[in-house]
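I'd like to ask you about the structure that follows.
As you look at this complex, bear in mind that one protein chain is not there, while each of the others sits in place.
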Amino acid sequence: MAKIVIGVMGPGESATAEDAQLAYELGRLIALRGWVLLTGGREHGVMDAALKGAQAAGGLTVGILPSASPKDVSAAVDIPIFTGLGEARNIVNILSSEVVLVCGMSAGTASEVAFALKTEKPVILVAAQPATIEFFSSLGANICNAEDAADAIRMTERLVEARMMYARGK
Amino acid sequence: MAKIVIGVMGPGESATAEDAQLAYELGRLIALRGWVLLTGGREHGVMDAALKGAQAAGGLTVGILPSASPKDVSAAVDIPIFTGLGEARNIVNILSSEVVLVCGMSAGTASEVAFALKTEKPVILVAAQPATIEFFSSLGANICNAEDAADAIRMTERLVEARMMYARGK
Amino acid sequence: MAKIVIGVMGPGESATAEDAQLAYELGRLIALRGWVLLTGGREHGVMDAALKGAQAAGGLTVGILPSASPKDVSAAVDIPIFTGLGEARNIVNILSSEVVLVCGMSAGTASEVAFALKTEKPVILVAAQPATIEFFSSLGANICNAEDAADAIRMTERLVEARMMYARGK
Partner (left out) sequence: MAKIVIGVMGPGESATAEDAQLAYELGRLIALRGWVLLTGGREHGVMDAALKGAQAAGGLTVGILPSASPKDVSAAVDIPIFTGLGEARNIVNILSSEVVLVCGMSAGTASEVAFALKTEKPVILVAAQPATIEFFSSLGANICNAEDAADAIRMTERLVEARMMYARGK
């Protein structure tokens, strides 16, 4: 049976120190649950911090890179997937994550939240700004808000359990 | 020399009557300037209405389809580009438009505005909601707001002229 | 109703003088029939030559570029589609062409013929080497061989007519 893959999305170079700290904690908690962490794989911001948090906790990590070859890859990626698709790789991030956790916001991150809403993938905004919550909540129902990392992980657990119960019921 | 290609993006099935009316007018005005209209090409909402407006005014139209083969294509597409990429085709819409005009909002449309901001493509929100303007304006500088179709086309003209002056200057 | 779009595929930088001459003639004949020419759009080899042939005959041309922005684009492209997908754009070339004409061979061209076979798109190898014909003929039935440009255009006409009769019959 496939492993459970959880995505963490957020700004790269423009991430704040708070974004990175939150991402590290999300990565760590994901790894402690035995889930695989998936991010955009670059050695910047939220991607890099979440991967480092997961790796520090002994977790397995996947990075979906925009590039065609190994450059700008976080040292904490165990399995790099090189797409060569540029920004179009953002949709792969979303489709390959069972639940998408978002910390911080940027244009690239917004495209990922939008794709999650479009493809009806559960997405959790963690410690998001009110304008972000207001905007995205108007675009779809499969989105919720978490106050902090622990809250986000509890929501993720419930979503994973619900999916597994549904799968068993079929 | 390549023709000038202007994109119009907006909701498909969820477009309102106002969105569609605005899109038709944008398509018409784009065609009257001699520009090529590019949309997502499906026979729904803003895509379909803009294409019809352009075709009624004698313009040339391009549709970038998510599908791999001819289905759900607007009858007003002159040149269908079948990508087979699903939602990832949204990035092609943005990269292939010299200026992106947006009317209405949906998850798919939001992914396109986000990509435009990310790739520094000029994007004009036409008659947008305040929450939309507030959210996207915080993510990048290459975005502006137009009150109506005529206003949006004036802005587009200035952007096209500026790019051509820049190209001649090089 | 959508225009008829015919693709010409072949080597870029590695094209021979014969490949380029054949591509120019194919582009010219495609334009004379009133069809739209589609190629990979770069300013090299078969792509560039076919586009120039079509433009010299007054035709309309589309280039599906691997890049995300205008660089390395043939001056004979009327409508550039920037995909930012790198090599993955080859599949868009195939899906968007009603018939695929191939002159010359290279690794990139081979990926396009393979995709045409996989997606059951009619593909015509023009003046191909025996090893090429032997290899690809073993992989699918939707492939045929033409001796020269005039022969290839006759085959294309029959394929286009058959598709239109089929569409009318539905």
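Here are some notes:
A, B and C are the chain letters, set down in written order, and residue numbers restart from 1 in every chain.
To be clear about the criterion, contacts are C-beta pairs under 8 Å (C-beta built on N, C-alpha and C of every residue); 3 or more make two chains touch, one makes a residue touch a chain.
Model, not experiment: these values are computed from the prediction.
Contact with the chain not shown here comes from a single listed residue; of C:Ala2, C:Ala50 or C:Ala88, that residue is C:Ala88. Only one residue in the set A:Thr39, A:Thr83, A:Ser111 or A:Thr156 touches the chain that does not appear here, and it is A:Thr83. Only one residue from C:Ala56, C:Ala75, C:Leu139 or C:Met164 touches the chain missing from this view: C:Leu139.
Only one of C:Thr39, C:Ser67 or C:Ser106 touches the absent chain when the whole complex is considered: C:Ser106.
Panel shows chain A; residues 1-3, 5, 36, 62, 64, 68-70, 73, 75, 77-85, 91-92, 95-96, 119 of it touch the chain omitted from the view.
Hidden from this view is one chain, which touches chain B at 68, 84-88. Within the complete assembly, residues 85-88, 91-92, 105-108, 110-111, 113-115, 117-119, 131-132, 134-136, 138-140 of chain C touch the chain that is not shown.
Here, only the chains that are shown with their structure count from here on.
Residue numbering at the chain B/chain C interface overlaps substantially, since over half of the positions present are found in both copies. The chain with its Cα centre farthest from the Cα centre of chain C is A. Separating the CA-averaged centres of chain B and chain C is a span of 28 Å. Within chain B, the positions touching two or more other chains are listed as 85, 91-92, 119.
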